[in-house]
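A protein chain is absent from this complex, but the other protein chains hold their places.
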Amino acid sequence: MIDVQTLTFFAFSGLLLLSAGGVVFSRHAVSSVMFLILCFLCSTVLWLMLHAEFLGLALLFVYVGAVMTLFLFVVMMLNVKIDATKARLLKYFPFVLVLGGGLVTMLWLALGPDAFSIKKTGVLAFSEHYNNTRAIGEVMYTQFVIPLELTAGILLVAMVAAIALTFRGSQQRRVQDTPKQLMASKANNLRIVSMASEHEGGE
Amino acid sequence: MIGLAHYLVLSSMLFVISFIGIVINRRHLIVMLMCVEMMLLAVNMHFVAVSQYFHDISGQIFVFFILAVAAAESAIGLAILVLLYRCRQTIDVESIDQLKG
Partner (left out) sequence: MGIHEITLLTIFAPLLGAIVTGLACRVWSNQAAHSMTIGGVAVGLMSALYLAHWTLIAHPGFSDNWTLYTWASYGSSHFDVGFLLDGLSAIMLVVVTFVSLLVHIYSIGYMEEDPGYPRFFAYMSLFTFAMLCLVLGNNFLVLFFGWEGVGLVSYLLIGFWFKKDSAAEGSLKAFLVNRVGDFGFLIGIALLLSYVGSLDYAEVFTKAPALANLTISVIPGVVWSLPTLICLMLFIGAMGKSAQVPLHVWLPESMEGPTPISALIHAATMVTAGVYMVARMSPLFELSDVALTTVMLIGSTGALMMGLVGIVQHDIKRVIAYSTMSQLGYMMAANGVSAYALGIFHLTTHAFFKALLFLAAGSVIMGMHHDQDLRHMGNLKKYMPWTYAVFLIGTLALVALPPFAGYFSKDAIIEAVFLSTLPGAKYAYVCLVLGAFVTSFYSFRALFLAFHGKERMSTHQRDSLHESPWVVRVPLLLLALPSVIIGAVLVEPMVYSHAGFLSHGEITVLPNHDVMTTLHHHFDGVWHLVEIAPQGPAFWATLLGLGFAWIAYIKAPALPNQLAASCKVCYQVLVQKFGFDWFYQEVIVKFADSTSQVLYKRLDMGLIDGGIVNGSGRMVAYVAGLMRRLQTGYLYHYALIMLLGLVAMVTWFMLRHYHIG
């Protein structure tokens, strides 16, 4: 008899893997983004099953709400049309599949039921009063407060960097471009055309 | 019953799929970035699962930091991508080979 939890886990993990494959194999970048969003949604469900409510929801808000929107925006903005020929895609595919399969097998051996079976690790068990958000908060604002501040700094720097990289200067003002002026040369601006001389007036 | 091993194997498979995605992807640079995000997700899942099963909350703190850094990374990555597109009018992975020896 399969209980509800097991059923939910397998359903969502299967969906997770399928949508991961969708990200990799879908033809259009937009659908890749959509599959990725689905991935994150499934993950959120799985993390909620792990009683990691805070991170699950943070994943939902941060990623699906902000990051994936950004991705979608960029994909839409660039609107790149690349003809995807299947042949190119599948050139190394068998080889990579073997490698990936081997890696999964070995990770299965290393991390799978042999090493972390229920007998060894037990089932997930929390008291009724367990509060994931509180547990994280208690540690984060005491023990990890400095890394937290640093993270904030990193985010700020990333924001500034992203703006600095893409900012193209004001588009409205008419300003001098000094380097361009300095680089001006005769060759670029002056064309000498040889032509027959024209006499003024007639004969 | 669902044990730790289920989660670990699941995240390992997710990791391998996204890695394969990076390797075989020939079209969109942006899909590569997405695959990177997926790899980070796989690692995060590892962290969360182990943290919850062994009752050690610092694993989840780590996930928090990874999320933050990943967000920063994708922001800058996308900015570079936009710049790249502006310069070269393409983000085709095959045409980006300036490092060719």
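Note that the chains are named A and B in the order they appear, and that numbering of residues resets to 1 at the start of each chain.
Note that in this section a contact is a pair of C-beta atoms (placed from the backbone, for glycine too) under 8 Å apart; a residue touches a chain by one contact, two chains touch by 3 or more.
Everything numeric in this text was worked out from a predicted model, so none of it was measured.
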Shown chains touched by the chain that is not drawn here: A, B
Hidden partner chain, touching residue among A:96, A:135 or A:162: A:96
Contact partner of the left-out chain, one of B:9, B:22 or B:63: B:22
For chain B, the residues touching the chain missing from this view: 19, 22-26, 29, 32, 93-94, 96-101
Chain not shown, touching residues in chain A: 92, 96, 99-100, 102-103, 106-107, 109-110
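Basically, only the chains that are shown with their structure count from here on.
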Length of the line joining the C-alpha centres of chain A and chain B, rounded to whole Å: 7
Of chain A, residues touching chain B in the complex: 3, 5-6, 9, 13, 16-17, 20-21, 23-24, 29, 32-33, 36, 39-40, 43, 46-47, 49-52, 54-55, 58-59, 62-63, 66-67, 70-71, 74-75, 77-78, 80, 82, 84, 88-90, 92-93, 96-97, 100, 103-104, 107-108, 111-113, 115-118, 121-124, 132, 135-136, 139-140, 143-144, 147, 151, 154-155, 157-159, 161-163, 165-166
Complex interface listing, chain B residues touching chain A: 1-10, 12-21, 23-28, 30-31, 33-35, 37-38, 41, 44-45, 48-49, 51-54, 57-58, 60-61, 63-65, 67-76, 78-83, 85, 90-92, 94
